[in-house]
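A single protein chain has been omitted from the complex, and every remaining protein chain is retained in its original position.
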Amino acid sequence: MIPLLSSIIFLPLVGVLLVALTPSRLDKCIKYTGLLITGLGLLLSIYLVMCFDKTKSSMQFVEYCPWLTGLNISYHLGVDGLSLALIFLTALLGFIACLASLNIQEKVKEYFIFYFLLMVGMFGTFMALDLMLFYIFWETVLIPMYFLIGIWGGPRREYAAVKFFLYTLAGSVLMLLSILTVYFLAQPHTFDILKLSSVGFDPHWQMVLFLGFFVAFAVKVPLFPFHTWLPDAHVEAPTPVSVLLAGVLLKMGGYGIFRICLPFFKDAAHNLAPALAIFAVINIVYGACVAMAQTDFKKMVAYSSVSHMGFVILGVAALNSTGFNGAVLEMFNHGIITGGMFLMVGVLYDRAHTRDLSQFGGLSSSMPFYAFCLTFLSLASLGLPGLSGFVGEFLSLVGAFGHYPWLVVLAAIGLIVGVAYFLYMLQRVLLGTLNPKCVSYGDMTALDLISVVPLIIITFIVGFYPQIVLTFQQVTINGIAHLF
Amino acid sequence: MGDFVFYFIALCTCVFSVLAVTQRDIFHCALWLALTLMSISGVYFYLDAAFLGVVQILVYVGGIITLFIFAIKLTAHMNDTSIRQTSKQWVISVFVTLLLLLVLFKVFARTSWAEIILKTDSTSINQIGLSLMTHYALPFEFMSVILLAAMVGAIVIGKEKK
Amino acid sequence: MNIAHYIPLFPFLAFVINIFMGRRLKVASAYVSIAACVLAFIFSLLVFQGFSAGQGSYSLGTWLVINGKSLNFGVIVDPLTIMMLLIVTFIGCFILIYSIGYMHDDPRFSRYFAYISLFMSSMLGLVLADNFILLLIFWEGVGLCSYLLIAFWYERPAAAAAGLKAFITTRIGDTGFLVGILILFFACGTFHFTDLKSVTGPESLLTLAAILIFTGAMGKSAQFPLHVWLPDAMEGPTAVSALIHAATMVAAGVYLVARCFPLFSAHPMALQTVAVIGGISALMAATIATVNNDIKRVLAYSTISQLGLMMLGLGVGGLSAGTFHLMTHAFFKALLFLCAGSVIHAVGTQDIQKMGGLLSKMKITGATFCIGTLALAGVPPFAGFWSKDEILLTAWNNHHPILFVVALLTSFLTAFYMARLIFLVLFGSARSQLHAHESPLTMTIPLMVLSVFAAFAGFIGAPIKEVGMEAHGGSFLIMAISTVVSLTGLGLAYLLYIRRIVLIPVSSVSGLHNLLVNKYYIDEIYDYVLIKPCLRLCQGSFVFDAKIVDGLVNAMASITQFFSGLLRKTQTGLIQNYLFVQILSLVLLLIWLLKI
Amino acid sequence: MSIQFLFPELFLFAMALWVLFGSAFPSLRKISDFFATLGILGALLILPLTTNSSTVAFFDLLINDPISYFFRFLILLASVLIIFLSSGDKRIEEEHKGEYFFFILSLTVSLMLAVSSRSLLMVYITVEAVSIISYILIGYFRNDKFSSEAGLKYFLFGALSTGIMLYGVSLIYGLCGSLDLNMIANLAQGGHVFLPAFILAVVFILVGLAFKCSLVPFHMVAPDAYQGAPTAVSAFLSIGPKAMGFALLIRLFLTNQTPLIPQWTTLASGLAIITMIIGNIIALKQTNVKRMLAYSSIAHAGFMLMALSVVHQVGIQALLVYLFIYVFMNVGAFGCVILTNREEVDDYAGLSRQNPLAALIMATSLLSLAGLPPLAGFMAKFVVIAAVIQAKSYTLALIAVANSVVALFYYLRIIKVMYLSKNDCIKPINCSPVLILVLIVTVIANILLGLWPQGIMHIITLP
Partner (left out) sequence: MIPLVYFIFLSAFLFCVGIYGALTRRNVIGILVSIELILNAANINLVAFNKYLGTPDGMGQVFSLFVIAIAAAASVVGLILIIAIYRDRKALFTDGFTLMKE
């Protein structure tokens, strides 16, 4: 049967060719090819999800062919419970961000070329089972993202784009060293992730290599000291790009921790778990506090995703199946919710051309649909039980409570600040008397609605019945949890 | 007696070379250089390298020094000796050169060079000719490439602007 | 057959219909909500009938697997649940009918009914949930609806701020609740209420868990430290206050404590804190209510005080006393709020100093208002007397003298401020020219029905009363004392506000009076101690983030730039320098390599 | 006497003479670049024939092993790219076009001889020949004060370095009695040679070679030369002589995988670290693109030397792969400077709007130089770092990798100016078809070698 995974990865490349051939003045048909390609990608990923066998713990849809025999790098793809949800998330957000990028005006052709390259990088990272292939896809994301932020971004885009690029590169360069050291330490020298998981490295090396890998992933999941690139990148990136940036790029870090750091270096994970937990809680509380003090709408949402990703790391630090379940589910939910939030910010920005929260007020009377969606997504984002935000966070908290009760209490207090800044934002934007400036804002167009409503539906369904997502990842997560 | 001749020639070489380098007037430097080269050809004669000594005088002193003099004369008006000839960093250069000299002498003094094998037959001229034509034919041919390139280069760069 | 889990679905359906077809339905959306509420009420009756026929709680399916233990959806059916179901649906119907009149000229009419139905469904869900997590979901749903309804007239900034304050305060309580659940789960590995009876684990841990769960109840039932949001919640429509902030939602806290009563009773220390907190909030709220001049805020403080009393009742071990008072209080407090609503609807202002002599103009509202007041004050024939007496009895029997005195004092003060309210609003002469007219029938019918129940709830409560199987006899002494106390309260108010006799010179109590008017300055203290430092901390962390963490990164970049500038200078362009550097590095290399 | 080994060189020199002869007639002068390409392609065709001849030629002055075969192929490839590049440069048109290509061809011949020489005599003569021809080429635009000054400076610095190298060679001759590299290596490893003097002599030779590969302590003149020289010449300088320098380093220091002097690893890694750090850091604030590319080529020289500090078969293979990919990256970058004939970084403002193709070529070459995955630069960097880590010198790898991050910054600076800045700088673009063709070839090579580098990767096998 057709190599499903490779077709998902390289479908966008076909898109690049198509867009490259169409003359740049027909931007309408470029946008439609964009929609077609990302839509097809979404269908393929749905097909992948449907014929994914939940009970098998090993890799599925495996594709293997030796790529560089001299360097024994192989083109090895595979999907299991852990990466399935993230691939579906990427495809979905890719399609929705494509919908949102229909109102990109200038240089549409280059935009979609970089957009498709970004998609290739993201899909590849989640499917690669060869360390070098993983690293190559990990870095291919950088160039298109740099241009997307740099050319179509806001006023301070150059600074933000360069900062994003250098930050991620500095982290991933350390990862390259660790990959090579791992390659040479493993007795039958191999880059294959599955084989390396069973190689027991000696404890001294484990600590060093764990940190080597972890720094790269910590930069991507913005963990406390490395997070300053996120607000700048988000504030300056155009809406669809920041949807992808928040929705998928942050998850690559979390995915990397699960795929590489935990299975390879078990003892190091044990020793470093407390430190991880402490940093996670700092992330949560610190992210929430700084978000509270923001006046820029998008920067606030960016810091809120710093806070949410703290829960992912808390789940990882729990080192048990509940914690891992919570972390992976939180990644999926956070992608959906924050993707929606950034769409909301984009809708407002297209009308007001400013993101300063003090410029709005009482919008819910002039924009009822917008008010409903924004309230729903904010509630999901602040972790209202009954919506998907809560389930992920709750599982992480339960998982981590066994080992670090006091940290979980601190995280819970951090949640209160989370509630505070989201409601304070809702109050400034939606409630209160209608700001005279915002009288002329029309409500959400059909296009905006189509892109946000699926996210809201998914948030509601996963919140109400999380087993839908959990059954997919249950077997794999138990596999990883058994190591500890 | 032979030793005295060598000492005399060596002394001349050293004195003339120092003078060639420290003179203010560039023309005098060129002349002192010519004298140094002649004393070096004397050293060659002493080392039974008669052919080389002659070549040294003919090619080096005759050819290259004349070239220098041509160049100096072409850039004549620059030669007023009032301008300071040594660069600002000459103090430190002296120190570094002496250090280098010290290192060289220290190492060479300690190295055990091959013992003196007094060979009777010095490499005669036809030996050189033979090896040039057989053993070292390739470099010999290749020299033609270099000389040709140098000549063409000199013409191209030296030509008057049209 | 198990139909209990359908009860919350009907109001939820009404919510969905009203939200999406709200525009077109216009007035019809009210009827949709009422129909849903009536259906829910009928199903509750069926469940009640089914319960007496022996059907118990059942489970629907696993929701989550945590640490290997499966946590599943479940519905719990026992006397407590049925009582709450009946109260919520019954009072809900009447309040919905009342709201048609109250909200008829509001532009967002259908959205109001949508929110009310959503509230009904989450309240019913809360009551039916059989494990802590499901309860927490509906618990927060109820908090969300109270937020939406308080800030219903969001054009008014005060309403928006009140909604925010309500949600955050309850959320603080809920965080304590969540931590309590976690501790409980780790102590005895279960989320389900049914296993609470057979719970075993470290004593101190379980007490801590119980107290933390109680903080959740404190947040929701506006007990002492977390009560600040209820008075501000009066910004919402009065019908909302009647349903949510009097009858149902605030009672959820008491319901929670009642539901986990086996856990609390096993740990006297936890029970003691419940009682003490209840006592404090009862007394404090009652004192504030005596001087407040806003009709709805007086009722709000009276609710806090009555809830304190219920908590006190539970705290002293009287499960049935607490729940019985909960049931009766729901009726007459809802009645009082609806009367206050129709008064405001008629007069237009909430300040009781401007009102006066309305009895003559608004016959029915006035009458029902008096019945409600008498019930609340605990005058014998009315419902309030029986349930309050029950609490006093259990307090006395279980040897809690201080709490008994506190309860007595609270009931005295309750009688006093309710009497003051009536005398200022209904009797005496109109202090300002207000044209008052009787509210329309849709508003007065619910008043009349509720007043009937307020009067006789004491008796019909009998079947539910044996829940706690408390001895009834030998308490006439207590009954006598409580009646005397209530009557003296009424009398004192009569002297002060009708006869205008100045018993104590105002100047001597002016200090106390200011203290009470400013609500013990609690809001200001919270603002000063909690909110300001938190905001400053956030501002500080943002500055820290922008300056230090970001600063470090930019500093690294500028350092490399500086060195680049420095090293660039070494390329002087002078060939002499280049040659010198070359020879120097040659010499250094030799020295290093040859180690001379 | 296996003359067959020299057929490519002889054929090439014959064409060089023909080009020189042709430059006398205006009609022939116009198509002298065509003849030059013909010569190179002919040499490329003949090259494979030489593999079966004996391993040693000309009284063992030359050696015919895979390394010399690879380097001769690399140099021919580099010079054909440079010829295409030079044909695009307008200023070479009016200058003496015929002689220019004669010099290019003779430079190629001397490079090919240098890489396959086995005796220090041949090494010195060919290095001297390469130097002389590059002095002429750098000072080629005699009425442009930049070019002549660069030529002179390069001459003085070069003459001194080759002088020092010659002195080293004479000392080696004295110590080992013979100039044959294998003989010297066996003597040195056997320990029959007096070490201090031997090390001194070897260091003297290293100075000459380090100048050619522009390693840091001896790199001072390279930036000025690259900036002043005609862009095509500086492109060739950064590939041809540099490759020769590294070939000779391999020949001299790493014959049959054992270092000539015991301290070779520390010396090489020390030099590599300084070269990378200084090369990258000074490049940060450069405003002239050619000068910045000079420093970037110095940094890359440091990277290559790092590969040599790994005394193992995989180190040399990594270096060969790196050089092969490095040729395409550099030709692409310098080619864009010729295509847009803009030398200042700020002149590149808004290039993506004026000429998207030129911007694309420049961006691909720069990103490949920076070593980002989908492009070939990453494969080169990866292979070298793998070799270094295989030799367990982790700090070296760490410094190299940190440098590549710093390097990215100044490559991004140009891309930022081209794509992201708003103001435009309008300058005419001389798009000669040949130049664009070769640049597209480099772009394709950059992308292809990044994704499917089978062609070049058969050289290296990681242990």
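As written, the chain order gives the labels A, B, C and D, with residue 1 at the start of each chain.
Basically, a residue touches a chain if its C-beta (ideal position, glycine included) is under 8 Å from a C-beta of that chain, and two chains touch if they have at least 3 such contacts.
Since we're looking at a predicted model, the values are computed, not measured.
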| item | value |
| --- | --- |
| Omitted chain - touching chains that are shown | B, C, D |
| Identified contact with the non-displayed chain, of D:Gly22, D:Gly228 or D:Gly450 | D:Gly228 |
| Residues of subunit B (touch criterion as defined above) contacting the omitted chain | 2-3, 6, 10, 13-14, 17-18, 20-21, 26, 29-30, 33, 36-37, 40, 43-44, 46-49, 51-52, 55-56, 59-60, 63-64, 67-68, 70-72, 74-75, 78, 83-87, 89-90, 93-94, 96-98, 100-101, 104-105, 108-109, 113-114, 116-119, 122-123, 127-128, 130-132, 135-136, 139-140, 143, 146-147, 149-151, 153-154, 157-158 |
| Hidden partner chain, residues of subunit D it touches | 121, 125, 128-129, 131-132, 135-136, 139, 142-143, 145-146, 148-153, 155-156, 159-160, 163-164, 166-167, 169-171, 173-174, 177-179, 223-224, 227-228, 291 |
| Interface with the unshown chain - residue positions in subunit C | 568-569, 571-576, 579-580, 583 |
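As a working rule, only the chains that are shown with their structure count from here on.
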| item | value |
| --- | --- |
| Most centrally placed chain, judged by C-alpha centres | A |
| Whole-Å gap separating subunit B and subunit D, where each centre is the average of the chain's CA atoms | 31 |
| Whole-Å gap separating subunit B and subunit C, where each centre is the average of the chain's CA atoms | 104 |
| Where subunit D touches two or more other chains at once, by residue number | 196, 200, 409 |
| Overall pattern in which the protein chains touch one another (line/ring/star/complete/other) | other |
| Pairs of chains satisfying the touch condition | A-C, A-D, B-C, B-D, C-D |
| Residue ranges of subunit B touching subunit C (in the complex, touch as defined) | 87, 89, 92-93, 96-97, 99-100, 103, 106-107 |
| Contact footprint of subunit A on subunit D as seen in their complex | 367, 372-374, 378, 382-383, 385-386, 389-390, 392, 394, 397-398, 401-402, 404-405, 408-409, 412, 416, 419-421, 453-454, 457-463 |
| Subunit D partner contacts - residues on subunit B that touch it in the complex | 103-104, 107-108, 110-114, 134-139, 142-143, 145-146, 148-150, 152-153, 156-157, 159, 161 |
